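Up next, subunit A:
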Amino acid sequence: MSAVLDSLEAAFREGLPAARCERPDPGVHGGHLEVQVAPGEVVGATQILDRHGFAIDAITGWTDRHGRLEGLCDFFHFTAWEHVAVRTRVPRDLPELPSIAGVYAGANWHERETHEFFGIRFRGHPNLTPLLLPEDATYHPLRKDFSGVA
Partner candidate 1 sequence: MLLEQTISTRGTEPAPETFVLNLGPQHPATHGVLRLKLTMDGEYILRGEPVPGYIHRMHEKMGENRTYAQFLPNTSRIDYLAAMHYTHALVALVERAAGIEVPPRAEYVRVITSELNRISSHLVWFGAYLLDLGGFTPLLYAFDDREKILDLLEAITGARLTYGYYRFGGLANDVDAAFVEGTRAFVTYMQPRLDLYRKLVTDNIILRKRLEDIGPISAEMCRRYGASGPVLRGAGVACDVRRTEPYSVYPSLDFAVPVFPEGDCLARYRVRMEEMAQSLRIIDQALTQLPEGPIQAKVPRVIKLPPGEYYSAVEAARGRFAIRVVSDGKDIPYRVKLRTPSFANLTLFEEASQGMMLPDALALLGSLDLVIPDIDR
Partner candidate 2 sequence: MNVPEPYRLLLYLVGTLAFVGLNAAYLVWVERKGAARFQRRPGPTEVGPAGLLQPIADALKLLSKQVLVPPEADRLLFRLAPLLVLMPALMCLATIPFSAALGARDLNLGLVMVFAFGSINVLAIMLGGWASRNKYSIISAARIVSQNVAYEIPMLLVVITLLMVTGTMNLREIVEQQAGGFWHWHILRLTANPLMPVTFLIFFICLLAETNRAPFDMAEAESELVAGAFTEYAGMSFGVFFMAEYANVLVGCSLATVLFFGGWQSPVGVGSGLLWFLLKLYLLIFLVVWVRWTFPRTQFYRLLNLSWTLLIPVSLGILLLTAGLLKVF
Partner candidate 3 sequence: MKPFPAADLLVLGVFAVAVLLTVAGALIAVLSTRLIRSVCGLALTCFGLALLYYFLHSPFLALMEILIYVGAICVTIIFAVMLAEPDEAPAQESRGAAFLWGGLALVVSGAVFWALVQLGWGHAWAAPTSRANAGTVHDLGVALLTTYSLAFELISLVLLAAILGALVIAHHGRSKS
Partner candidate 4 sequence: MSPNQLCCHRPEVYLALAAFLFAAGVFGLVRRRTLIGMLIAGELIFSAASLNFLTFNRFFVEDPTVGQLMALFIMALAAAEVAIALSIIIAVYRNYRSINAKAVSELSG
């Protein structure tokens, strides 16, 4: 079962040596592999996953305790049934990440959602406008310091 994961980890070691891979306990945490990459390596990491036949599951983010914004992208393999999460951290005052909509078309909406909720800007995104919030929304409700709109 974990042949895909092994080969994936090998590919990460080869392609992105800086990436840290970790295997959590799927019985508790639900995931099979966690990959921590630098913001610039996101597209590279995504392409590796794409080559291994992973499907995009979701993209989200949150503010961590150190005030940094974390972007997280979940992937799932249809036949090997493995679940991989790719994470990256960006400083709060310059929340920018490269868009992976070019690799996974489905990332388009997830990135729009993450943008409107957290204010993470995705460079190279074709249409980074609010998806669920009103079209003219300028606030980012899922940031921890958000306290509602009048």
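What we mean here is this: a residue touches a chain if its C-beta (ideal position, glycine included) is under 8 Å from a C-beta of that chain, and two chains touch if they have at least 3 such contacts; residues count from 1.
On how the list was made: all candidates are chains of the complex that A comes from, given by their letters.
Just so it is clear, the structure is predicted and the values come from calculations on it, not from any experiment.
With reference to the defined contact criterion, which of 1, 2, 3 or 4 touches subunit A in this complex?
So the chain touching subunit A in this assembly is 1.
Inside the complex, what are the residues of subunit A that reach candidate 1?
That would be residues 24, 26-31, 53-58, 60, 62, 65, 74, 76, 78-79, 81, 83, 85, 104-106, 108-110, 117, 126, 130-134, 141-142, 146 of subunit A.
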